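Before any comments, here is the structure.
Here the complex is missing a single protein chain, while all its other protein chains stay put.
Each chain gets a letter, A, B and C, in the order it is written, and its residues are counted from 1.
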Amino acid sequence: MPKIKLADNTIKVIKDVCAEYNNSEGELINVLHKVQHKLGYLPAEVQEVIAKELKTSVAKVYGVVTFYSFFSMVPKGEFPISICMGTACYVRGAEQVLNEFKRQLKVEVGESTGDGMFSLNCLRCLGACGLSPVVMVGEKVYGRVAPTQVKQIITDYRDGCGSSDSSKTA
Amino acid sequence: MTDYKMHLLVCGGTGCKAADSDEIRNSLKYWIEQTGMEDDAQVVFTGCFGFCEKGPIVKVLPGNTFYVGVQPGDAEEIVKEHLVKGRPVQRLLYTDPVTKEEISDSKGMEFYKKQMRIALRNCGFINPENIEEYISRDGYMALGKCLTELSPQEVISEIKESGLRGRGGGGFPTGLKWEITNKSEADQKYVVCNADEGDPGAFMDRSILEGDPHSIIEAMAICGYCIGADKGLVYIRAEYPLAIERLKIALNQAREYGLLGEDILGTGFNFDISIRLGAGAFVCGEETALIHSMEGLRGEPTFKPPFPSVSGYLGKPTNVNNVETFANVPVIINKGANWFNKIGTEKSKGTKVFALAGKINNIGLIEVPMGTTLREVIYDIGGGIKDGKEFKSVQTGGPSGGCLTKDFLDTPIDYDNLIAAGSMMGSGGMIVMDEDDCMVSIAKFYLEFTLEESCGKCSPCRIGNKRLHEMLDKITKGEGEEKDIERLKMLSHVIKDTSLCGLGQSSPNPVLSTIANFEDEYLAHVNEKKCPSGQCKDLLKYEVVEDLCTGCTLCFRNCPVGAITGERRQPHYIDQSICIKCGVCYWKCKFNAIKLS
Amino acid sequence: MDTIQLTIDNKPVVVKKGITILDAASSVGIHIPTLCHMKLDDLNIENRPGGCRICVVEVEGRRNLAPACCTEVADGMVINSHSIRVINARQTVLELILSDHPADCLICAKSGKCELQDMAHHLGIREIHYKGEQSTYREDTSPAIIRDVDKCIMCRRCEMMCNEVQTVGVLSAINRGFNAVVSPAFEMNLDHSVCTYCGQCVAVCPTGALTEVDQTAQVVRALSDPTKTVVVQTAPAVRAALGEEFDMEPGTLVTGKLAASLRRLGFNYVFDTDFAADLTIMEEGTEMLNRLSRFLEGDKNVKLPILTSCCPAWVKFFEHQFPQLNDIPSTARSPQQMFGSIAKTYFAEKMGIDREDLVVVSIMPCVAKKYECGRDEFKVNENPDVDYAITTRELAGLIKLANIDFNKLPNEDFDLPLGESTGAGVIFGTTGGVIEAAVRTAYELYTKKPLQKLDFHELRGMEGIRHATIDFAGFPLKIGIAHGLGNARKLLEKIESGESEFHAIEIMSCPGGCIGGGGQPYHHGNAEILKKRQMALYQEDSNKTIRKSHENPYIIQLYEEFLGKPMSEKAHHLLHTEYFDRT
């Protein structure tokens, strides 16, 4: 078994979350959510601690982590890019947008750029179908994105003005 | 302050604009100036009135006079007769198709208001973060009535009589479900609200939770009273942070006001609700999977029976209803089953919320009585197809549903009719597709979805959907054979027949319905190796139109794979063996010199 | 009893209420094929995920097909188990499963014993119409078990055994959809996990996805090496099961043929682990009596109950899961390791053979024994006390490889001195047997009186947890028995919380004990086979003239010539061990 090599305060964060949920096995998903929120992702060592605290097997924790697409075992990029692949976005060209992101960033879905700046993911329907196709960068939603805008969106973040209003397209 | 006495509202919806409403507006303005009424009457453009087949539309305020089929040439008459003399132009009024009477006040033409908002009654009206606004609109009155005036059995009877069926897709009678859970003996029972709205393109549950969370809380408490549960759980997608936040605020307010907690309204009834987060698994919309997920397990469905009503969360009887279903409950109690069951069709009562999306003008959330036709929804409410394109198909029921052709446009929407047409109600996504959408690709898109969302527990869903997807992929790449279509059908039927849960049992529906309704498209892909909609990029060719190419080298410089060659100021050439069909040249070209074939 | 009437394949049937279509059909001789479903009656073990969808049948009035294993019968139900719709669906589903399964049957370790292969034959599959991507995974080889996950069909039996029955929790379904598969956490290798190598996953796997590490080749090489003297020991449970590999009725005792076949395979000395089992009783029984008498003398520090330590999977289990209890189990080594230790010292000296030139092979019903013999504490200068541990199944393979017509072999005896054993040693192979053997000896040593009755029926059976109180001349000795690690866990938790009243507890990892070991011929979900093996061992015991370990003349001789007395310093050095915290 891989030896746990987390920092003590990280372990404390995890233990505190588990305790908040009474170390109850039934709260596993809530615990994973909260820990991921705090640590950004759920590497193996973190799952080991959670399993131990909730008195369940680490295989079960891993089984749950790999079942739900919300949980990630790899750190996301500084600016995680999510392309909505809901039907409404799909029929309005989300796939072309996705391909353009892949091409521009030279990564596949689920990967991060070498500099750790961007990670690329798909998600299922944000429910913002009125704005389709929709792209999220971090918490920011871009609506009606055309493939030709992709380069600009990336450049904006690269230039450090990603959150400025200039990039808003909705 | 300018105070216009009259307003002329000219429809600026896409349909009406296409029918020259710009010109109508200009003419109206012209004649208003000519008659010197510019200080009394104002002309404004509005959004779509949603009555596009009768457009262009002009409405005159005050009086709500509703003119249909208005032409620019009619402007003079409207101004001179109506505005100046106060005499409505009779020939432009809408004629009631039944009574043949002309209707001058649009308030008298309620039937034109295709929408009827029950579940969405408070969305967009009240501040969802203020419980008092909910209370002011009869909020918690239904709960009060149930707790003080009705026995659980009487409430169940009322719900049964209303004919309310599950709005999450299955259409199971809600009252019956409550009754079964009521009759299951146990020391602890649960009310679960399924807010794991996973159908891509459906967002009504999110809107209700964001816009009217108290209606769900109230309904869950009523359900708890009926079945004998004091605990409720809302299982909600983690992708809906705002809905979660609003729900949390609402729960806290309800507790503060004593509408949740112990001894509610002094009746001795206890009820409280907690939130469970989903984590991105579509299959958790299936109730047994949802329950496992709430228990901290992989969201794998289990065989039913036992149904959750008998053995659900932690093995206890559990009543699971979805958000929209719950949203109807307080209204049924307040207005009575007999009011509710007059709306809708014989077997499907009430209204249904749809999320209109895709190639349609008025993308949005609508609520119509059961029995409204697809045509009314798409054209009268949705404002027709975007960019004046040809309607091809409408997809209902999400990944479990099917694609319906224009032959079904006049089908009244209800649970049974949609199933008979080869689709299903689902949770209410309605995606409109136009001539540019390839139906084989659409089927493949949905399969990709189920493939990714299948839990993997049963073999037909785990492997069968993979094989379906592979066959569709082959076809979209031009590598399919005619016999593949037959194979697709056979395999689809077996997957439907043998899968463990609703996901697998319905996952081949998009395949079957597209084959049934668009077989010619499949045949074009396999026999002619052509994609009639020009969507399947492997069947596409980007070529330079030599006559239009100026040799600006823009495409050459932007091609990511160096497939384009050519000298400056000379027509360029695309090497098909290198081209990856990314389309960059097509977008970049400023001279339309790249064509798709 | 409530009964209901229904129709299956046009046959009116009256069955008990509440049973499944599968059981109802089977009660009238209609055997609906199943793949993922597995039920071990009396052991409360059932795998019923309803996942493979092979057992689907047509039920009139139902929209889709019903899985027979999960669907309860209802009054008036009309069922068709072989309509064209059913057959087509069943074949298609199987084709789908096969389309994601390597077609290397000819060289698969499971060939001939594979339930998937049988099913393909049974359903007459001649072509796989649906071809496409196959899932591929890294093969995982551990000291005892090989996971070839490409062959996993997601029946979930192993997952159920590992979690529900054994509560070891190494295996879980991971990922989802087409990528779903059963695996340890992080897809790590078994040898990095808390796996006990109990082998119950191997015992129930319907395909070749989980198999034992095959060491027959090494054994053949040792046998053909003229510089080596090769001795073999064979565990008690092997003789009650090996016959099944040669089409004999389950429960047929083949002790004599077993000895004969081993001799024909070329082993220089054919010995019996039962001898070492008797030796175990001497050591473990003495340790138990020591602890007991200290307890009775009022020693508050004495650790009770004493737990048996014959089972290597059990040892690894508590080392991982209850290391805080490491000082409770008996320090006695398992019979396999006692044998190896004695063979490479006492026997080797006696015969004048260098330790390095002596190869000890054991035939075990177990895959964990492969791991046990590789543990460092059982090696002297890197040379293991037991060189190779092969399973009952591997031995059958060796016999076939050597062209031996097993069924026609004469009955032969084991060689002396390490081949002599008592009835007490024989019953080590079943749940309850070790403690019964211990009681026989401990009673006489403690009371100094001969036992009136040697059969302790109160200790026998198949219940997962059993207990009995034996009257030790006025002292009520409280005994607990658990088989299956999940049951063991329950007893351990009671010990931890101080609720346990037992003085001695016997634990075996596998349901039924070694007769149900992970290395035995596959039972394919038939619990009757386990019961028949158990009965065979009790029969062998009652046939023996000597039935108490301390009366084994060669054991007495071993102590006289070599060890001194039980728990002597030499015995301690050679026959006892220590446990490690593996968390």
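Assume a residue touches a chain if its C-beta (ideal position, glycine included) is under 8 Å from a C-beta of that chain, and two chains touch if they have at least 3 such contacts.
Going forward, contacts and distances are computed from a predicted model.
Colleague: So one subunit is absent here. Using its UniProt record, which name fits best from "Peptide ABC transporter ATP-binding protein", "NAD(P)-dependent iron-only hydrogenase iron-sulfur protein", "Monovalent cation/H(+) antiporter subunit G" or "Heme exporter protein A"?
Modeller: Its UniProt record gives the name "NAD(P)-dependent iron-only hydrogenase iron-sulfur protein".
Colleague: Looking at the whole complex, which visible chains does the left-out chain touch?
Modeller: By the stated touch criterion, the chain not on view contacts A, B.
Colleague: Given that one chain is not shown, which residue among B:113, B:160 or B:406 touches it?
Modeller: In the complete complex, the chain left out is touched by residue B:113.
Colleague: Return the single residue from B:135, B:419 or B:490 that touches the missing chain.
Modeller: The missing chain is touched by B:135.
Colleague: For the full complex, which residue in B:363, B:404, B:425 or B:539 touches the chain that was left out?
Modeller: B:363
Colleague: Out of B:257, B:573 or B:586, which is the one that touches the chain we can't see?
Modeller: In the complete complex, the chain left out is touched by residue B:257.
Colleague: Touching the hidden chain in the full complex, which residues of chain B are there? Just list them.
Modeller: Residues touching the hidden chain, for chain B, are 1-4, 7, 9, 11-12, 42, 44-51, 59, 110, 112-118, 120-130, 132-133, 135-136, 138-141, 144-145, 147-148, 203, 206-208, 210-212, 240, 242-243, 256-259, 265-266, 331, 335, 361-367, 381.
Colleague: Write the list of chain A residues that the hidden chain touches.
Modeller: Answer for chain A: residues 126-131, 134, 141, 143, 168, 170 touch the chain left out.
Here is the rule we use: only the chains that are shown with their structure count from here on.
Colleague: If every chain is a node and each touching pair gets an edge, what shape is that graph: line, ring, star, complete or other?
Modeller: Graph shape, chains as nodes and touching pairs as edges: complete.
Colleague: Just the number, please: Cα centre separation of chain A and chain C in whole Å.
Modeller: Centres of chain A and chain C (C-alpha means) sit 45 Å apart.
Colleague: Can you give the whole-Å distance between the Cα centres of chain B and chain C?
Modeller: 57
Colleague: Hunt down the residues of chain A that sit against at least two other chains at once, touch-wise.
Modeller: Counting only residues that touch two or more other chains, chain A contributes 60, 63, 67.
Colleague: At least two other chains touched by the same residue of chain C: list those residues.
Modeller: 173, 175-176
Colleague: What does chain B use to touch chain A in their complex?
Modeller: Listed in rising order, the residues are 197-203, 206-207, 238-240, 276-282, 293-299, 314, 355, 357-359, 363-364, 395, 398, 429, 431, 433, 437, 442, 445-446, 449, 452-453, 455, 560, 582-583, 587.
Colleague: If we count contacts the way the header does, which residues on chain A are in touch with chain B in the complex?
Modeller: On the chain A side, the touching residues are 24-30, 32-33, 60, 63-64, 67-71, 85-88, 90-92, 96, 99-100, 103, 123-130, 132, 147-148.
Colleague: Which residues of chain B touch chain C once you look at their complex with the stated criterion?
Modeller: 281, 283, 298, 300, 302-303, 305, 451-460, 462-467, 470, 487, 490-491, 494, 496-500, 505
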